[in-house]
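Missing here is one protein chain; the remaining ones are kept as they sit in the complex.
Right after this comes chain A.
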Amino acid sequence: MVHTFTALGQYLAADVNSGAVHVLDKLTYDLLSLIPGPMGETLPPELAEQLPQYDRRELEEGWRELLELQDGGLLFTDDTYLDPEAAMALPRAAVVKALCLHVSHDCNLRCRYCFASTGDFGTGHRMTMTPETAKRAIDWVVAKSGKRRNIEVDFFGGEPLMALDTVKQTVEYARSLEKEHDKVFRFTITTNGVLLDDDTIDYINREMSNVVLSMDGRREVNDHMRPTVNGKGSYDVIVPKFQKLVAGRGTKDYYVRGTFTRDNLDFSADVLHLGDLGFRHVSVEPCSGPADDPFAIRKEDLPQVEEEYEKLARLLMERRDINFFHFNVDLAQGPCVIKRLRGCGAGCEYVAITPDGEIYPCHQFVGKEEYRMGNVFDGSFDMEISGRFADQNIYTRPACRECWARFYCSGGCSASNLLVNGDITKSNEVACEMERKRLECAIALNAIAAGMGEAPYTERDNTACNQCGACAAEEKSNI
C-alpha cells in the first residue's frame, strides 16, 4: 500500500509496509497517485493519456524512477515479512510493566470536559489512595512484570497532588525494591498545577522522569473549560507555577498539554500562546467523545480542524522554540515494527489502579464495572479481559488493516472506540481523520527540515491539493 498526499505544499508518498517515505515532484506525484499497485516495466499508455499535461518522455522518466524504488524495496512492498501471529504472542503474555496509579479520585478543578467526572469517576465519592494500597500496587507490578526491567508508574487522578504523601511514599518504596528485583522505575505525574509550591516543584523535578502539566492555552480558553471548584479561572494560579517548574526542569522531559474542543477550533493560537509563555514541549489534543458530547470534535468540524493543523504546522516552521508533540515523528529511529502493531497497552502491559486497589485496563475504563479486572490485594487478574485487549492490533481492527497510517498510529484508543462506537475494536473515525492529518503534517515537516521537495508553502494552490476540492469550487463561484 502506498499513500500519496500533499501537505504544506509538499508532494509526498509513504510506502506503508516498508516505512519508506519519498518526496516527489508534481509529475511523479500525479503519476504515482494513478498507479493502483505494483508496477510493470513500462509506462502503460492509458496512464500517460490521463496525464496529457506532461511530456511523454518525462512521464517515462518518472515511471523509471518509481520503478527503481519498487525494485529497491521502497515502493509497493508487501508485509509478508511479518508474521502477525508470532508478533502478537509477545504482548499476549500479559506482562504488566506500567501502572496508572489513581492516587486521588478527587480534584480541585471542575474541568467541563473531564472524562473522570471531575475526579470521582462518576462514583459520587471522592477519595485518595492510602500509601499501603499504593505499596501493594508496586509489589503487584514487580511480580507481574517478570523479566521486564523498566517499569513505569504514572501518578494520575483526579489530581494526584491531593495525595502527595502517597506519591512520596510510593516513590520511596519502589526505589527501595529496585536493586533486589533488578527493576528501574520511571515515574510520571500529571497535574493541574493548583497545589504546586516550591517544595513540590523541587520534588517533582528530582523524582519524576516526566511531568505532564495540564492547561489549555489562552487565558479565556483555559478559564472557560478549567474553572476551580468556586467557578473562578485557573490560569493565573497555575501559569507562574508551571513556569517555575519548567525553569527548574533541566533536561528532563515535560509536556504542557491542553485539550481543544469545538469551542476553540482555532487551537493553533493556543499552541503559540503556550510557546509564548516559555513552554517548549507542548501538546494540545482534540476532545473526543460521542456525537452528542457538547465539547468533542465532530465529523463536521474536521475540515476546519485539518486546516488548522496545516496552519499550525506552517506557523511552527517559524517557531523553532516550540516542540509540538504530535508533529514529532521520528521516521527512522522509532520503535520496532512489533511495537507498532499495537500502540495501546491497556489491559495487558498497562493497567490502572483505583484508590481501592482495583485493577482496570486503563484510566479510561475505571468505574466501568464490566471491565474490572481484579484487585492488588488478592492478586486477581482477569485474563479473559486481558486477552480481549491483547487481541487488539492493526491487523485485527478492521479499519486499521486498511489504513495507510497503521504503522505510525498503531491502532488508536480502545476506550475512545468504546465511547464513540460502543466497541473497543471499532475505530473512532473522527479521531482517525485527525491522526492521519497530523501525521501528514509531521511527515511534510520532516521533508522540509531535510531541505527536500518543493519550496515551503507559499500561497494557496488548488492544484497542489488532493483533499476536499472545496476551495476549487469556491474559486469557480467567484469567477
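In this text, a residue touches a chain if its C-beta (ideal position, glycine included) is under 8 Å from a C-beta of that chain, and two chains touch if they have at least 3 such contacts; residues count from 1.
Keep this in mind: contacts and distances are computed from a predicted model.
**Q** Quick one: the chain not pictured, UniProt calls it what, "Carbohydrate ABC transporter permease", "Six-cysteine peptide SCIFF", "(2Fe-2S)-binding protein" or "GMC family oxidoreductase"?
**A** Answer from the record: the omitted chain is "Six-cysteine peptide SCIFF".
**Q** Kindly state which of the options A:138, A:344 or A:373 is in contact with the chain not pictured.
**A** Looking across A:138, A:344 or A:373, the contact with the absent chain belongs to A:344.
**Q** Out of A:2, A:39, A:69 or A:390, point to the residue that touches the absent chain in the complete complex.
**A** A:69
**Q** With the missing chain put back, one of A:228, A:283, A:396 or A:425 would touch it. Which one?
**A** Missing-chain contact among the listed residues: A:283.
**Q** Tell me which residue among A:140, A:242, A:389 or A:407 touches the hidden chain in the full complex.
**A** A:407
**Q** Footprint of the hidden chain on chain A, which residues?
**A** Residues of chain A in contact with the hidden chain: 15, 17-25, 27-28, 61-62, 65-66, 68-69, 73-74, 77, 81-82, 87, 90-91, 95, 97-98, 100, 115, 148-150, 152, 154, 156, 188, 190, 210, 212, 255, 257, 259, 283, 285-288, 325-326, 328-340, 343-346, 349-350, 362-364, 407-413, 415-416, 431, 435, 438-439, 443, 446-447, 450, 452-453.
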